[in-house]
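FYI, not all chains are in this one, though none of them got moved.
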Amino acid sequence: MNGEELLDFAKSIFPFNRSITGDGLRRTLEAIRGVLPELEIRAVPSGTQCFDWIVPDEWSVNEAYVIDPHGNRVIDFAANNLHLVNYSDGFVGDVSLDELQAHLHSLPDQPTAIPYVTSYYSNAWGFCISENERRKLVEGNYRVVIDSRKFPGELNFGEILIPGELNEEIFLTTYVCHPSMANNEVSGPTVLAHLGKWLSNRNNRFSYRIVFAPETIGAIAYLSKNFTHLQKHVKAAFNLTCIGDERTYSYISTRSENTLSDRVVRHVANQLPGDCRRFSFQDRGSDERQYGSPLVNLPMVTLCRTRFYDYPEYHTSLDDFSVVTAEGLKGGFNFASQCVQTLEINKTYVAQFPCEPQLGRHGLYPLTGGRPTGGDTNLMLDVLAYSDGDADLLEIAEILSCPLDHVAKAANTLANANLLRHLDN
Amino acid sequence: MNGEELLDFAKSIFPFNRSITGDGLRRTLEAIRGVLPELEIRAVPSGTQCFDWIVPDEWSVNEAYVIDPHGNRVIDFAANNLHLVNYSDGFVGDVSLDELQAHLHSLPDQPTAIPYVTSYYSNAWGFCISENERRKLVEGNYRVVIDSRKFPGELNFGEILIPGELNEEIFLTTYVCHPSMANNEVSGPTVLAHLGKWLSNRNNRFSYRIVFAPETIGAIAYLSKNFTHLQKHVKAAFNLTCIGDERTYSYISTRSENTLSDRVVRHVANQLPGDCRRFSFQDRGSDERQYGSPLVNLPMVTLCRTRFYDYPEYHTSLDDFSVVTAEGLKGGFNFASQCVQTLEINKTYVAQFPCEPQLGRHGLYPLTGGRPTGGDTNLMLDVLAYSDGDADLLEIAEILSCPLDHVAKAANTLANANLLRHLDN
């Protein structure tokens, strides 16, 4: 995968005013459809009950700004959509500095950063500015204009199924509700859209279901409509987020730490070009919260470069393209695609008859013996010795401390010689 | 619990000439009934077969002493009931020093201590004295008077059931057969009597069955009469012994080390104000020997301050109120009562619907989001995330490295909001 292509896409969707509903969300889904033409964009009406939640009214912003006593536009949503609290109520009026301060959010410890603040489920208006700008505000009257509205509309998400040989599905998701922040979260949609494209151009063993939805309410709405199907068909699941920086790799395990997804990511983590930090389900914070909740319990692992919470620019205007790079996105793509490739080649085999085969008769053994032969022959014998129909190749690779692709190649050679039989998963 | 109150009680029962039968045992049970008026004192006749054992004849002592060649009463049961071998046969006669020596017990390594010696199941007479006193004995004839007798009578134990909401029982026991020694064993009856009083004044979830019996034969007699009931109803069990000193805390695990009792004591041990030593079932030595035997297999953990065998005064006259203190007894009471409280709040819950609830709609979440919230909200989300109907709160507390009472408080809040449902245990 070309990192520059990923970066170009990320930059193209960066400016949209995304939220859990609205035009910015839809524009993002349409941009993803530019990469994945088969993507279906779905809608859930405002007011729909989804488990414990109710889909909120849609939110739309025309303009939002603050003019200071000298007539300067000191805060302007047009300059950065983080300036307006996400889901802010509309408001027009003149307020004193004191009144204004009660509606401002800034970060004293990060004085140059505009924080990201949301208010989805309450009625309030507010702005976010950097601490440095806030300190410059003078006494006097401020003109506040927030031309936003909330109205019965819909919540949207995008979904695509890439069919494979098997009905069993690998479920992949990310979220598309965060406004102009690069790692969290244009990196996830960027990497996942292109992973979907890559999957569409391959012959896959598993079917791949990919969902782009707003975080939390979008995941919950999606789950409430597809619960039974997912319970029945999903064999492994990955959530992609904060997957575009170059700092490290990381992943969040499932609650049991023992699902196929966990085993896959642990194997891949050992072969990444950099460090990979393992987190427990206690360290969750993205949509694995919903997909891994007790009554849902899908085997979902979250894949990150640097995990949300763990980088200082998180949820501020500093999360920009100094954090996310072509190289970082490419690494994130490779992390995810290696998980997919691991799943694809992780078959289960069983020996065809008792005892070792006579490899020589099958053209697989040096004909003059007496010394250990090493190399491919030994690996083939090891794969045969552990292929009891129960252990999958991933388990055998872990036992042998051998990369899965080597093990899979040996197994494939043996299967072609009718010395191993592939069991349907 | 007031430590002085415990100490006063301990001192009041200290002097009784306790044995596995007899008046000293009955007086002790009556003293406990002073604390627990509902205690029922039961009797098993001498000669009753209890599994492999037969309840022995009752033992009664009127007086016992030795007069030296100079006419001095050099050993006198009236001065300390440890002087007479417990269950000594009666004997009256004149013996030489050599003959007397064959009937004396002392401890050369602890020259000031009178040892505690028993002879329940053999016919013999004997005295125990300190090594220092023994060395002073002069040649000549000694007058020995042991006015004791064994006769068909009964073995007694005390039992009380403190009913709770549930029929499941927590079984608590200690032993009441040791004569004048403070830690082993007036501390156990003292702490358990007052724990019973404390339980009687609470509304409990579990029912509590408390038994005060002579060690070994009493436990076996009790078990032989109540085997089926205990097998059916007991959910956790604790044996209290050597629980009145200030030196350390300790406990003896069950054979499997994995019962509810083990899990409870491990959690409590981590929160005690001092060190707590964990022993295996191999280190057993009290009535967990019977309750934990293979065909009984009750989940019994023994709770101690300093374990029997592990303090130098053990089974001697040095085990007095320089070892057992108000502070030590209070700590023992707290150890046991914290095990009880842990059991009481250790419920199992299950989520009410898939995915996280919308905490804000239930008044349980800050309405303006965007940053991790920490504190109570995070703990509630963690408790929800692990409440799969299988893990109890104790397991969740261990996963979260969080005290159980915090976890239980969060679970209770969630249950009151109908976000968790309590499963019957």
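A and B label the chains in the order they appear, each numbered from 1.
In the analysis below, contacts are C-beta pairs under 8 Å (C-beta built on N, C-alpha and C of every residue); 3 or more make two chains touch, one makes a residue touch a chain.
Please read all numbers here as calculations on a predicted model, not as lab measurements.
*Asks:* All chains share one sequence here; work out the copy total for the full complex from the 2 shown.
*Replies:* Copies in the complete complex: 3.
The rule is short, and it goes like this: only the chains that are shown with their structure count from here on.
*Asks:* Distance-wise, how many Å sit between the C-alpha centres of subunit A and subunit B, to the nearest whole number?
*Replies:* 56
*Asks:* Where on subunit A does subunit B make contact in their complex?
*Replies:* Touching subunit B: residues 51-54, 85-86, 115-122, 124, 126, 216, 219-220, 223-224, 227, 255, 281-282, 284-285, 289-290, 292-297, 309, 315 of subunit A.
*Asks:* With touch defined as at the start, can you tell me which subunit B residues reach subunit A in the complex?
*Replies:* It comes out as residues 350-351, 353-358, 360-361, 367-372, 381-382, 384-389, 399-400, 419.
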